[in-house]
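One protein chain is absent from this view; the other protein chains keep their places.
Each chain carries a letter (A, B and C) given by its place in the written order, and its residues are counted from 1.
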Amino acid sequence: MEGPDFSAPLPMTNNLVLSLKALSKRFGSVVANDAVSIDLHQGEVLSLLGENGAGKTTLMNMLFGHYMPDSGTVDVADMDGNMHPLTLGHPQAALEAGIGMVHQHFTLAENLSALDNILLGSESLLRWRQNHRAARHKIAGIIERTGLSAPLDEKVGNLSVGERQRVEILKALYHDARILVLDEPTAVLTPQEADTLFENIGAMTKDGLSVIFISHKLREVLAFSHRIAVLRHGRKVGEIATKDADEKSIARMMVGADTPVNPREDIAVGAPVLQLKSITVSGDSARNSLQDANLTVHANEVVGIAGVSGNGQSALASIVSGLAGPDHGEMLVDDVAITRFDPPNLLKSGIGRIPEDRHHDGVIGAMTVAENLIIERLNDPDVQKNGFLRQEIIREHAQELCRDYDVRGPGIDAQARLLSGGNIQKLILARVFECSPRLILANQPTRGLDLGAANEVARRLLEARKRGAGILLISEDLDEVLALSDRIVVIHDGQLIAAKDKDRASIGLMMAGEHT
Amino acid sequence: MDILQILISDSFWAAAFRIATPLIFGVLGALICEKAGVLNLGIEGIFAAGAMAGWMAVWLGAGLWGGLLVAALTGGAFGLLHAILTVPLGLSQHVSGLGITMLATSLSYFTYRTTLPNVSSPPRIVPFQPLDIPVLSDLPFVGLVLFQQTAMTWLAFFMVALVWWVLNRTPLGMAIRAVGDNPDAVDAQGLSVYGLRIGAIVAGSALMALGGAFLTMSAFDAFFFGMVNGRGWICIALVIFASWRPGKALLGAVLFGAFDAFQVRLQTEVGALVPSQVFLMAPYVMSIIALVIVARRAEYPRALLTPWFKGQR
Amino acid sequence: ETLKVAGIFTLPVEQQWISRIHIALNAAAKRGDIEYVYSENVSNTDYERVMREYAESGVGLVVGEVFGLERAARKVAADYPETAFLMGSSFKPQEPNFSTFDNFIHEPAYLSGMVAGAASKSNVIGMVGGYAIPEVNRLMHAFMEGARETNSDVKFLVNFIDSWYDPPKAKESAFAMMDAGADVMYAERFGVSDASVERGKLAIGNVIDTSADYPGTILASALWHMEPTIDIAIAAVADGSYKAEDYSQYSFMAKGGGSLAMDASLVSADIVAAVNARSAEIMDGSFTVKINDEAPVSDN
Partner (left out) sequence: MIRIEPREAPSRTLTIGVPVASALIALMLAAIPLAFAGANILEAYGQMAKGIFGSVFAFTEMLTRATPLIFTGLAATLAFRAKLWNIGAEGQFYLGAMAAVTVGTGMIDAPSYILIPIILFTGAAAGAAGMAGPAYLKTRFGADEVVTTLLLNFIILIFMQMMLEGPLKDPMGMGWPQSEPIVDNGMLPQLLPRMRVHFGLIIALIAAVVAQIMLSKSVWGFKLRAIGENAAAALHAGIGVKRTLMGAAIISGAMAGLAGVSEVAGLKGYLTADLSPGFGYTGIVVAMLAGLSPIGVVLSAIFISSVFVGADSMSRAMGVSSYLADLVVAMSLISVLVGGFIARYRISWINKGVA
């Protein structure tokens, strides 16, 4: 398939298809968008950049009708290219105007099949039966044109995140979107998958599709867009043709300053802190299984586990964090065999965990920041006396940690759910590092984080490595694994295979299951 | 009669289906509400309201089908109140539900008493009669078990099929199931979360009210205080037993009916040996055991009990 | 000034036992003898408060049932010696103002049993009750005694549905008994006679007369009349002679508190004669029906 040429500027003669005019939105005291205007032309790929919380999602949510703007208007072109004002505040209106949106957080019903999710809302609710046949026919056409496929009859609950992402996109395309909005579509995809996705999308732009996509990954922004718009603190701070941009200049636009690069010193590795010996877990699917896995992590070492999600990472993480025990095999921490697999026991043996899903497993959103900071050490006499919490000490301690780890938000007494994703991650880092763990399990530690936040996480992990901790880094972001790891192990289909060298291409192939 | 003889007798199964009928309506109603993500503990009161309203409408001359319509509308009205409280306002579904039960029950009683202050036994209506379909009702076994039931039992069967079809085969059903799993999915496809949920609760509550109406318009011919007697609560239990599936809901209701019918028969058989309460307990104990067996496989509507507000995350 | 009388009932006034009191009081009110107010469905927890509220508000006579709160009720009565209390109770009256009554209609129940025993061809009689409490048990036993007099082979099926008000459930119980061979039903609860009508079986009424609602089905009914009790109590309060007394006797046939209603068109002449003879013996005291408050069980 031949992709479009992003290095050539888009002919400006192309018709305008979308025009956001001075959209503003506040949430309470937060100004999420401040008079943001953006134009989009036919066949154009515009990428929208900004730090976490800059207002990208909010802007798109107003376009799609989830949020009602406080002020501003939107004009959309109809089939004939004439611009009309869009009725705001109604997703239905946006859909009818040909706008499709792939949300940052999946909007799929897990109890329905992929097909039914795609069909949802496309048929009259008064019909006496669904028309699956016509739908399949149409979807087959889309799959053929784009190369995006998903198991249509499987329940979405049984799909991997990558598959879900594709269902999301198919859903948008099924509604004959002429303007497609993709909010961080590649956050959960492998580099190869991401590349394929963008190539497919590029092909569709030749048929007249226009795209706005949001991403924190500068590599793909530079490779797959015509134009870049940057938001900072709710304002549009710049717009640049992609061919004129490079990583450094964009980063400067986003943050307002240069971003530091993490120095990675060479250190001699120490004694083994974690050893997995012939661990086998037979889960209900490949996703939750491990076969005869052997792995050693030493002190002062980062071992990166590269792989497409759904290949046994969650089984591996469950074992190491103590949520489940293996069927066979042995796990040793500091040469001591673990006999009881439960989180408190593994915490005690010195394993710190940064969970994959920080909102679900990492924090208790309804409890305060201070409370979330002590949740792993409730038996510690620093925290409690005679079964009662020592509120003063806990609060002081929280103040201190938030300062040290730069956890920003409404304060230590605010509910943790009010923090942004990046700050939630920093909260978890503070909690983990503070106990000086022997081993850190970092599972997708920078997923969805902006450049600054991701850099901060990486810096902290490398600092811990220097201090003598062993780090087991599980990530789908191959660039991240390459940048941080001393050694790389690829996980595929429940098996762990050591990579010979840190070669992007060959590891990519191993991740796809092709042994070299 | 020994136990086996009871179990294979047609009159026993006829009783099981009779006892099951109000439960079928109720469990289907509760199922629809919960599929859309809203627990409706108003069911016990809606049963009472349906029983009262349907019967009183017939007594005032509305005719049997008119009475059913009135019962359904009454149930729908209480459902609408529950829906407004729990959907756009997002109030606690437990409290709202129990509040609806209190309101619907006391309002029915108050209305009954204020309308008929001086009766010592309530006026009677001519209820639905057994259908007595020619040929079919003369068939051995099934003739009595199925074809001599009243029209309402058949309406209940029809509702099972209808609800199954709607939930599994129609765009509307997909939308209802989706809104109970992830309202954002529905919102993102341009459908109204509020509309779907409110509609489901109103429809479900109307069905519940038909269950109540069965008590005064088919099983009996007059309204009494307290005659619902916990049947609504049983339906709440049966929905979970049924894992939110209409077919299993039918099965669960009939099973419960069978336990109850069996209990009565056993009590007259061996009542001298065992306290009567042991039999009365049996259907509930069996339900718990059945639940423990099926529990692991139950698939909850993920958004059950969680309110959703537009434009908020 | 007319006497104010308050009824306090733990169940709705449709309940058979309570309805008899309610009707008698309403009749007195209609005559102009009293001014009648009542509270129904009062839970036991609230009963004491309601008693006190009525007593405080100047009610002259309080009528109700205190089976669930004997001690508390007697304490209230002691606190309000000016108020007369006439209460359904299993215990003795209490000086100076607490009188008791109960539905002692075991005599007509016995007579209705004679009718039932003779009417049963299958020799199986079904009895559906609400709860196994003395008020129910004693009538069932008397009924069974009477049935055995006219039919020594008769067997009884007994079932309690654990509710005062669940006609559909009572109906199902009755159907179950008919499946087990019963052809005459003792209709202690609403719903049983309906089952008899549907299956073409016979029924015996209890406490109230429902024969008009089920023509051709109700052979006989043991009726309770609260009018003698109520009227005597009202008169006593009115002329200031009210004292603690056991009013049970006013529910007996001889005092007009109990009677048998029989549908002569459904009962054979010789049974009518036998029943009438027994009835006369009861009235003149030469025959006594035993009182047995134990819970009855099925024969097997």
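Simple rule for what comes next: a contact is a pair of C-beta atoms (placed from the backbone, for glycine too) under 8 Å apart; a residue touches a chain by one contact, two chains touch by 3 or more.
Every value quoted in this text rests on a predicted model; they were computed, and no experiment measured them.
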Visible chains that the absent chain touches, using the contact criterion stated earlier: A, B, C
Touch criterion as defined above, residue of C:37, C:197, C:232 or C:261 at the omitted chain: C:37
Residue among B:9, B:92 or B:168 touching the omitted chain: B:92
Interface residues of chain C (partner: the chain not displayed): 10, 37, 39-46, 48-50, 52-54, 56-57, 67-69, 71-72, 79, 90-91, 131-134, 137, 162, 293-295
Touching residues on chain A - with respect to the absent chain: 28-29, 68-73, 85-90, 321, 323, 342-344, 347, 353, 355, 360-367, 371, 375-376, 378-379, 384, 387-389, 391
Chain B, residues in touch with the chain not shown (by the definition above): 81, 85, 88-92, 94-96, 98-99, 102-103, 105-107, 109-110, 113-114, 117, 230, 233, 236-237, 240-241, 275, 277-278, 280-281, 284-285, 287-288, 291-292, 295-296, 298, 309-312
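What we mean here is this: only the chains that are shown with their structure count from here on.
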For chain A paired with chain B, centre-to-centre distance based on mean C-alpha positions, whole Å: 45
Between chain C and chain B, distance of the C-alpha-averaged centres to the nearest whole Å: 35
Residues of chain C touching chain B in the complex: 11-14, 19, 22-23, 26, 41, 126, 132, 157-160, 162-169, 171-173, 175-177, 179-180, 190-191, 194, 208, 210, 213, 297-300
Residues of chain A that touch chain B when the two form their complex: 64-68, 90-96, 101, 103, 105, 107-112, 116-117, 119-130, 171
Complex contacts: residues of chain B adjacent to chain A: 169-172, 174-175, 177-178, 180-182, 184-191, 299, 301-302, 310-311
